[in-house]
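The complex appears here minus one protein chain, its other protein chains still in place.
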Amino acid sequence: MSNTQELATATEARLETTASRLRELVSHLRQQRAQLREEWARLITEAKLLTAMTKEEIFAEATSVYDNYVEALETGTYEALQAYARNLSERVIPRGVETHEVVGIVLLLRDVLARSLFAKYREDFNKLNRILDAYEPAANRIAATVAVGFVQERERIIREQQEAIRELSTPVLQVRERLLILPIIGVIDPQRARQLTEQLLRGIRTNRAKVVVLDITGVPYIDSPVANHLVQTVEAARLLGAIVIVTGLSPEIAQTLVNIGVDLGKMNTVGDLQGGIEEAERLLGYKVVPVSETAAQPA
Amino acid sequence: MQVPILKQGAYLIATVQSALTDEDLKQLRDALVGQVSKVRARGVIVDVTALDVIDSFATRTLRDVAHMIRLRGAETVIVGIQPEVAFSMVKLGLTLAGVSTSLDLEEGLAYLNRKG
Partner (left out) sequence: MGSALIGDEIRVSIDCDAAIVTARQKGRALASQCGFPSTDLAVIATAISELARNIVRYAVHGEIILRLLDDNGKRGVEVVAVDEGPGIPDLALAMQDGYSTSGGLGLGLPGTRRLMDEFEIVSDFGKGTTVTVRRWKR
């Protein structure tokens, strides 16, 4: 009975001392703020980290990171630091700051602070050990929080950019009333194929198109699932009342289409884009008249 | 849900208003095929803008309507198939082969007028 009680008291005491050690640590870091921050900024420049930023900018960020760092040590909560890390990443990623730089500066700060602790407690080795016991887990958790925040932000930005690029990669151009052109350049993967279909079908509806020229001159090859998808897109367009003319089929793509057994009666193909547009205009009832002929007509 | 059928000039126009059961589809087919010669229509437009699903049964019925009406001497055009619906139809393997389609009612009328 008395044993258990003693044990509980000991645990409580240990918890309390961890807290009191962290308090001691925090007050030390606050006192030494100016000097340690300076030291850290110097090391960042020396290690050639954050080269995309000016000295003043590095110093300003270093101040914020320092204060957030100390606050996380003091409160044991990481939400504010997490929010700051995300915000920082949002600002520095467009300027080309890399993951290793952000991780690097946080690790440098950890080392700067640890060294100042060595200096302060070098006379009392036992105390130094106890202070480090309290400091290290917190410092590691801070480093992880900042690094993860940065990587997540980077991934979010990459996802957004991929989405934007994908949309740019299938432009729907209206060249005349009722006539759309979709010039496709580059490899069509399944995801791009799906997007192409959606944009083509929506484009038909919003532009009230009757003819669509799908130019695949810039597509090096397609595999059979994508070829099938293209054929289905042509058929879906017909259900909306539009005709799709495919132009610029390479010999390889022609081979793929023949291999999957495409019903060529359903595919309207013309050799090149120019020919495709002429065919489209014919279908739309436009008449192409040479300029000299119109000029020669009497007024 | 009965589909209203209007006569406009030489054409019959059926406008689907909401989701149709198989029974509704069969009724529509019988009504159109019955009326087309009664009113001596030259063309039939079925407007399916309101349908968010056209499955195999609906496709088969629409195809039957078009074929039966052709046998009775008139043209049929299906108008208003939504992009998402068209995509699902071809994925399922349905293409309404041999049936005319147009973007909407206006285009459908223009198509029938051109056919004379």
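The first chain written gets the first letter, and so on, giving A and B; residue counts start at 1 in each chain.
Basically, contacts are C-beta pairs under 8 Å (C-beta built on N, C-alpha and C of every residue); 3 or more make two chains touch, one makes a residue touch a chain.
Here the structure is a predicted model, which is why all the values come from computation and not from measurement.
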Per the touch definition above, residue among B:Lys7, B:Arg40 or B:Arg60 touching the missing chain: B:Arg60
Candidate in contact with the missing chain, chosen from A:Thr51, A:Asn87 or A:Gln191: A:Gln191
Residues in chain B touching the chain absent from view: 19-23, 52-57, 59-60, 82-85, 87-89, 91-94
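To be clear about the criterion, only the chains that are shown with their structure count from here on.
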Separation of mean Cα positions, chain B and chain A [Å, integer]: 46
Residue ranges of chain A in contact with chain B within the complex: 197-198, 201-202, 204-205, 208, 210, 232-233, 235-242, 266
List of chain B residues in touch with chain A within their complex: 79, 81-84, 86-87, 89-91, 95-96, 101-103, 107
